[in-house]
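A short write-up of the structure that comes next.
Omission of a single protein chain aside, the complex is shown with its protein chains in their original locations.
Chains: A and B, in written order; residue numbering restarts at 1 for each.
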Amino acid sequence: MTLLELRDLSVTYTTEGGPVPAVRGVSLTVDAGQTLGLAGESGCGKSTIATSILRLLPTSAKVDGQILFQGDDVLTMKWGRLRAVRWAGASIVFQGALHSLNPVQRVGTQIAEPILLHTTAGKDKARERAVELLRQVGLTAARADSYPHELSGGQKQRVMIAMALACSPDLIIADEPTTALDVMIQAQVLNLIGDLVRERGIGMIMISHDLSVLSATCQRLAVMYAGKIVEEGPAHQVFTDARHPYAEALSWAFPIIGDTKSRMRPRGLAGDPPDPADVPSGCSFHPRCAVAQPQCARREMELWPAGDSRLAACVRVLPESEAVA
Amino acid sequence: MTQTVTTDAPPASPRTPRQLAWVRRHAALSRFWREYRKDRRGMAGLIILAVMIAVALTAPLLANSRGLNPIYATAAPNAGPSLSYPLGTDSDGRSVLTLLIWGSRNSLIVGFSATFISILIGALFGVVAGHFGSIRARAGRVTDNVLMRFADWFLVIPFLPLAMVLARTIGPSLGVIIVVIGLTSWAGTARIVRAQALAVETRPYLERARALGAGHWHQMYKHVLPNVMPLLLANTILTVAGTILAESTLSFLGVGDPIRPTWGQMLGSAYNYGVGTGNVVWLLAPGIAIILVVMAFTLVGHALEAVLDPKLRERR
Partner (left out) sequence: MSDAAPLLRAADVEVRFEGRGRRAAAIAVDGVNLDIAAGEIVALVGESGCGKTTLARTMLGLERPTAGQVSFAGKPLTYRSAAMRVYRRLVQLVLQDPTGSLNPRHTVYEAVAEGVRIHHLDDEEARVAEALSRCGLRPPERFFQRYPHELSGGQRQRVVIAGALVLQPQVLVADEPVASLDASVRGEILSLLLRLRDELGLAALVVTHDLGLAWNIADRLAVMYLGRIVEVGTPEQVFADPRHPYTRALMSVLPESPIDPIVLTGEPPDATRIPAGCRFHPRCPELASGAAAAAGVAEACTGTALPMLPARPATEAADQAQVSCHLADALSETTGRT
């Protein structure tokens, strides 16, 4: 059953300097029990996608396309149904747990909040459930009475996960859940997420700039650049054998330890991720691409087939006949 | 290889770094002015201030200073407004308008001077205390404590009794007022500046300066002070408002110079000698003037804070 389907989603923010297209025609599907990784760097639009799924964008943002959650379009849902979807249908583990937790409320209260809002449970039952959730994410019941500043980074992230699970959603969107965490804590949190998703058959979208993490935890991986998806396919394959030059360059930043190719040979991309307000024409990656051809500046890219259930928005994956515009 | 900045190319004619710096400063100022213009209340305050200051500066042109000397007063005392005396006369027969115009000079001079002393001492204490207070060594914390306890002492001195005592021992004058206000208001500025300095000290570029080998003076002068300036500027404007009010109070109570008129002194005289007689404008005019100028400074100060703050945030 298709849990979530994004159809040609476009989001444009209105700013003082004019309209800024953050997302430009993205289509994705996530089935129940499936994990999809969404990779990209600052300004590529991945966080915008996360917030748009629950219709949490500012009112000044222009949204086109469809976001079908369990068949219903989130963008045109009635308020009542939207409220029900928010948190009980799909929930978000936000980026930077530092700022997503209310510093003056105890952690247990914050986890109980969505429970109180979405179910008929009273305060005591909600509290019980919050404690149970804390246990499930590996924290002791005593932690329910702690304030956020008393917890470490890893513990705060677990609290965010507990909150996301509070209403037993069918879809979880994890936005950079392990950025800024140490390697071991990251492993703990990823294990936890993996176990929970498997046990409950939840669908998950994990957003990160760390391709190695996504390749290890997700089944499928989509790489975004300048508001568009540039490559999509089985996670491990996209990581180790990317077809799009940008996806390849992104994978260099996460060298495989023990691989002599990357020993003493750090590789990066010149230039910087483009400003969403000023995206290059044609293939938006062409100014930084080492194998760019003249047509890349003019020709609009599409996601062409690049192997078994793989897609890439690069002319190099096209057969000879179509390769030249 | 490496990408160079893709913003506008530098102008074709070769310019020295100094010229470029001036161009940038000019651009920054015009940006600032455009932002400030959007704040209507700030603009209103600025216009009022401009008028006041213009009046104070051109006082000799607007009203003959002889009009201040009671000897030359020929008009009837306590007369109401008339054609030749638009605001009437005081109990000595002097034109209230002349007094008001010359009074603006003295009031503003006192206000600015007292503020200058207050801000100078306050900023100095604040920056030094804030800087040394963030050094982990004991010596730093001790310095901070000593400076702040000293400031606390001044924070609690009641300015009225102090003014009275000084007026009695030294003799009443505008100088006394300036000293008193300066001494009793610098501590408040020091606290605010210190708090901001402590915040600035935590920023990585201070650590970088230390790693580069910067001494205390360099850190305070090149890094802490510039980043404390916007706050200080807004605080200064608001302090002027406060000092003018304070000056009015002291003059009203007779601590000021009985010869050189200020608005407060006019209020005092009007209160003592004019109430119940013919010229109620003598009481109203300085009062309204004080209110207007304090309000104008406050509006400008708040507008400044509003404009400078988001700028800082946006720059980061």
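Following the convention adopted for this analysis, a contact is a pair of C-beta atoms (placed from the backbone, for glycine too) under 8 Å apart; a residue touches a chain by one contact, two chains touch by 3 or more.
All values reported here derive from a predicted model rather than from experimental measurement.
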item: Residue, one of B:R66, B:R168 or B:H218, that touches the chain absent here; value: B:H218
item: Contacting the left-out chain in the complete assembly, out of A:T12, A:S215 or A:S284; value: A:S215
item: Identified contact with the non-displayed chain, of A:G25, A:G65, A:P234 or A:P255; value: A:P255
item: Where the missing chain touches subunit A, by residue; value: 41-42, 152-155, 182-188, 191, 209-213, 215-216, 246, 249-250, 252-259, 262-270, 272-273
item: Hidden partner interface residues of subunit B, rising order; value: 1-2, 4-5, 7, 10, 17, 20-21, 24, 203-205, 207-215, 218, 222-223, 226-227, 312, 314-316
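Basically, only the chains that are shown with their structure count from here on.
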item: Approximate Å spacing (C-alpha centroids) for the pair subunit A, subunit B; value: 53
